[in-house]
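Before any comments, here is the structure.
Every protein chain except one is present and positioned as in the full complex.
Going by the order they are written in, the chains are A and B; count residues from 1 in each one.
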Amino acid sequence: MSTLHTVNKPGQAMALCVRAVVSGDSVLLIEDAVYELLLPASRLNALPDGCSVYVMDIDARARGVVVSAPFEVINYDRFVSLCVDNEKVLSWF
Amino acid sequence: MSHSVCVISSRAPYSGQSAREALDTALVSASYDIETSLLLMGDGVYQLLPGQEAGDIPRKNLAAMLQVLPLYGIDTIYVDQLSLEERGIRSDALQAGVTVLAGGELPLFIQQHSRVFNF
Partner (left out) sequence: MKFALAVYGAPANSQAPQSALHFARALVAGGHEIVRLFFYQDGVNTATAIAQPPQDESNLSEEWQQFVQAHNLDAVVCIAAALRRGIVDQAESDRYELPGHNLREGYELSGLGQLLDGALMADRLITFGA
């Protein structure tokens, strides 16, 4: 039983998301949350092992944020697939 | 299949309508006879501070609304312990009927519910 967590901004939304994630969950950064990738002390480093982090392509591109491994850039079709593949979707904003 | 609902409220009580509208969602859920939990996280824990007198802002006192939740079938308000600590709020100062969840308990607690509403 896994969960997809969407996050739409850094700060509290990201902090609370990380608190609710367990191993095997997926995290998707959308909108301003892509700025989390620039932070020297990103909370993404505190995620448990076995979590995948995805980044919405158009949101990163719009903001000039370059995404590199281990983070995976995805589009909305893939967002939909992630919603199907995980039993729940929690939205942190 | 019997449902259970968790409403996660993460905004301070008077900065906008979010806290009130999260609470309304929990009340509607409980009115459907669905087992409903209200979970306060982040700035949402400010909703529980004692001594709120919001009449001069003027707003309805949100803490007072939380206190009457048992009348609507929501007996316990759940609070994220770390969010309290980060904000310098002591859990023993909070109203009765509050259950503090330690960090490790949060994911499982949320997952117990079949539907989760984030606010």
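What we mean here is this: a residue touches a chain if its C-beta (ideal position, glycine included) is under 8 Å from a C-beta of that chain, and two chains touch if they have at least 3 such contacts.
As the structure is a computational prediction, the values presented were derived from the model and not from experiment.
Although one chain is not displayed, its contacts with chain B can still be listed: residues 3, 5, 17-18, 21, 24-25, 28-29, 32, 34, 115-119.
Touch with the hidden chain on the side of chain A covers residues 6, 8, 13, 30-32, 58-59, 75-77, 79-81, 83-84, 88-89, 91-93.
In the analysis below, only the chains that are shown with their structure count from here on.
Within the complex formed with chain B, the chain A residues making contact are 1, 3, 12, 15-16, 19-22, 88, 90-93. Residues of chain B that touch chain A in their complex: 8, 10, 41-43, 80, 82-83, 103, 106-107, 110-111, 116, 118.
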